[in-house]
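Take this structure, written in structure tokens, and hold onto it; I'll ask about it next.
The complex appears here minus one protein chain, its other protein chains still in place.
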Amino acid sequence: MQKLGMGQAVNQALKEEMQRDPNVFIAGEGVGVSIHVNPMFPTHGLLEEFGPGRVKDTPVSEAAIAGLAVGAAEAGLKPVVEIMFNPFFTLASDMIVNHAAKLRYLSGGKSSFPLVVRIKSGAGFGAGCQHSHNLEAWTAHCPGLKVVMPATAADAKGLLKSAIRDDNPVIFIEHMGLYFAPMPVPEQEYLTPLGQADIKRQGRDLTVVTWSGMLGVAMGAAEKLSQEGIEMEIVDLRTLTPLDRETILTSVEKTGRLIVLHEATRTGGFGGEIAAVVMEEGFRYLKAPLRRVTGPDIPVPASPPLEKFYIPDQNDLIKAAREIM
Amino acid sequence: MQKLGMGQAVNQALKEEMQRDPNVFIAGEGVGVSIHVNPMFPTHGLLEEFGPGRVKDTPVSEAAIAGLAVGAAEAGLKPVVEIMFNPFFTLASDMIVNHAAKLRYLSGGKSSFPLVVRIKSGAGFGAGCQHSHNLEAWTAHCPGLKVVMPATAADAKGLLKSAIRDDNPVIFIEHMGLYFAPMPVPEQEYLTPLGQADIKRQGRDLTVVTWSGMLGVAMGAAEKLSQEGIEMEIVDLRTLTPLDRETILTSVEKTGRLIVLHEATRTGGFGGEIAAVVMEEGFRYLKAPLRRVTGPDIPVPASPPLEKFYIPDQNDLIKAAREIM
Amino acid sequence: MNIPRKKQQEMLWTMILSRKFSDSLVELCRIEGKIPGMMILSTGQEAVGSGVCAALKQDDVIITNHRSHHHLLAKGADPKGLMAEIFCKKTGCNKGKSGTLHLTVPEVNAPCTTTVVGATLPIAVGRAFAQQYTQEQAVTVCFFGDGAADEGSFHEALNLAALWQLPVIFVCENNLYAGAQRYEEHTRVKDMAERARAYDMPGIIVDGNDAPAVYQAALEARQRALDGQGPTLMECKTYRCRGHGEQDPQHYQPRDEIRAWQEKCPIPRLSNMLIASGIINSAELQEMESMAESIVQEAVRFAEESPYPEPREALEDVYV
Partner (left out) sequence: MNIPRKKQQEMLWTMILSRKFSDSLVELCRIEGKIPGMMILSTGQEAVGSGVCAALKQDDVIITNHRSHHHLLAKGADPKGLMAEIFCKKTGCNKGKSGTLHLTVPEVNAPCTTTVVGATLPIAVGRAFAQQYTQEQAVTVCFFGDGAADEGSFHEALNLAALWQLPVIFVCENNLYAGAQRYEEHTRVKDMAERARAYDMPGIIVDGNDAPAVYQAALEARQRALDGQGPTLMECKTYRCRGHGEQDPQHYQPRDEIRAWQEKCPIPRLSNMLIASGIINSAELQEMESMAESIVQEAVRFAEESPYPEPREALEDVYV
């Protein structure tokens, strides 16, 4: 099987979908001519292959980029636009949250907005809190949107292809930390359905619900704990909304214990949603208190030891697991 | 005691603080000359009393309004700016979330941003989802901000005065449905501290955690259930962040049962945070599953029966309470 | 100006229809419990909707805002569907999900209406991009107010539209007020059309109470757009004869000013002209008026008799 970084997997999905459907186009800041020449980046080479008619470099204008997607999607095109870093989603948020998500409803179901907003996210590259701020909880709180956060290159490819074919607006959040580590990705064409979590590791003792960049942390910690005889089951959400409650609840029914692991800050994070769902629908399964392992409630700092302190790691997860075993 | 709508209470707080501190000024769309001449509105009469130097009508420019607050606050002024309706917070969100909340941290604690953003919110006036969209969960997920959502006129007054004197950026969300029902408000000067929840009704059987416009629903339902012998304890959060975990946990320790009630849509709402906190720190108190009584996961529709369907009511709460008793 | 008779009649007709529509709402919205939410009317501004839409073909798209009735009627929207939606009924063009503020009529190519001020502009850019991308022989018109021209979205949208030479006409309906703010209280620039230069785009000032002038300017802008010469900013100078909404007492609008503009009302202005030039006679005018009246009455009756949606219909139409 080919080995790709997540950026390359995204690139492959974009390529395949653009080849398949002439209505797919991409737009954003530096999606064509870029300051990066690194083939690990998601839009590498697309300008050369598809030309400037379908690979649209835009001015630094996030609201216009998002509006471009909204208007073009209504017309039946399939825009895939990029927000360079998650904090800049704020600048596009009116167009996405008040328009992409709501205009269909406001039309009484007559208009539709089959667009994808790709957002680069994640801490770990020393750029500080105006570049690193995980805001998936914002979009997951907006009916009308779907929110996808792949944790592996293979999932990224299959999920992005599904997102592009979905007739609803999809927020597709890529953790940049995953761009650079090659992972196996099937060569043939495949679609990974939205709305289905994936159990990345089976285990009987404790359920860890996680997504995006934190999957690696969970898998590493699980290996270590396994040596102590604690078997964690790792549920990779993949899609935050629609949320796959069934997979979560089935797992908690088996293990009786829940940890939610996410990189975003704790308070108000999407971890709360997982907690609430389990407490509502899986209360009788629970044998122990919840633990959330998350970024602390601070902006992401730049300095390496501070940023490292921010990002949840295997030790944090192992400690939490021991507390509730 | 005087009886005031919440708008009038806010008005009184603004007046008192502007009289006390010449550095307090207000700005926003229609905060001076307004299309409303109704004295129930929060900024009524302030232009006449304090003049156009301190009551600044702005163009329709939410980013500039928020930026005005950020810059002026750094200089030591105390801006109180208004975002007319909660969905338009999107347009101000870069300035608030990436700047008001982060610039102090980025400066290493050297700069500070003592500003207040007042946001009008709430469904119930038939304007649809671009005017009614409760987004408190967004700001409550942003370290560096404090988020206040009063449920009574008296609290609104005391909390707004505290918010204005606080040296941190405070998001102060007013439910417009509360503007028009007169409620008792103490005449003398008082401050209500941020970060303290208030038990609005004592009860032994079930804890309802709520805030803002939903308090009235909770109180009404509590009266009815009381007649059946079910005594609900109503915790009015008042401040979402910093969150008063202690009051919540003490209440759940007593009752063993938890309902969270909020008007915002369910998935990703701040109800999840309450659930998670209790599941983490109060797990052993719990005798029954959680219930969340919230807006459904849809945009707020305009048509009266649809909007009524959207807004959680006493029956929804009573039904949820019966389920877990 | 050499405007086809039919076009001139059409403009007069859509203005009359639009005015009757508004006038009925002035009354209806004052009846307790009749119509939910705000009531925002375009009385006095009809020439903008009628003039612009007369210059468009069916395939052309309009993106409109909170003050949309005259745009939509001029584009050919069914008054019954609109009225029922304003009444928030199940038979409304948006099944009661929208109400009056974001009336959306994809059937006449008005597929994205938004009440977020300034938001029409980036969406129009996207819609026009699709026309360019698919090489459709059609344009997108974007309606917005003078207040909207102060939003950041105005700037980003015009810059991008000019850069890509998109087939879009930005119609700034300058009615001298944005909420309670007079024009010169929200910007220092004398004419909004001036702002076009900031993007190297043609900027045109039109008498927004002169339907044929609006038509002519829109026609030229449309042709430029179809010829690949990109967008135009068209400022239509008009006046908001009523309040921001019907609950607005207009205490900040000088009475003389209102009166003066009422005298410049675009409807008699055009009808007098058409009568003077023999394009219609006064019987025909009267017929237009009574026809409009009965269409509006029928729309009101339809709206009133229609049921509200069932509560659980609220759950529909969120996702495809």
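We call the chains A, B and C, going by the order they appear; numbering starts again at 1 in every chain.
The rule is simple: contacts are C-beta pairs under 8 Å (C-beta built on N, C-alpha and C of every residue); 3 or more make two chains touch, one makes a residue touch a chain.
These numbers come from a predicted model, not from an experiment.
Of the options B:Q12, B:T43 or B:N98, the residue whose C-beta touches the omitted chain is B:N98.
Within the complete assembly, A:G126 is the residue of A:G126, A:P182 or A:G195 that touches the hidden chain. Which of B:G28, B:G126, B:G144 or B:G271 touches the hidden chain is settled by the complete complex: it is B:G144.
The omitted chain makes contact with just one of the residues C:K20, C:H69, C:R127 or C:H186: C:H186. The chain not shown here is touched by just one of A:G53, A:G229 or A:P305, and that residue is A:P305.
One chain of the complex is left out; on chain A, the residues touching it are 29-30, 33-37, 57-63, 87-88, 91, 125-128, 130-131, 296-299, 301-310. The chain not displayed touches chain B at residues 25, 53, 56, 58-59, 61-64, 66-77, 79, 94-95, 98-99, 103-112, 114, 143-144, 146, 166-168.
Touch with the hidden chain on the side of chain C covers residues 150-156, 159, 162-163, 185-190, 194-195, 197-201.
Heads up, the rule we're going with is that only the chains that are shown with their structure count from here on.
Taken together, the touching pairs cover every possible pairing of the chains.
Of all chains, the one whose CA centroid is most distant from that of chain B is C. Separating the centre of chain A from that of chain B, both taken as means of CA atoms, is a distance of 30 Å. One finds 36 Å separating the Cα centroids of chain B and chain C. One simple way to say how far apart two chains are is to compare their mean CA positions; for chain A and chain C this gives 40 Å. Under the contact definition stated at the top, the residues of chain B that touch 2 or more other chains are 87-88, 91, 128, 130, 297-299, 301.
Multi-chain contact residues of chain C, defined as those touching 2 or more other chains: 92, 96-98, 102, 114, 116, 152, 318.
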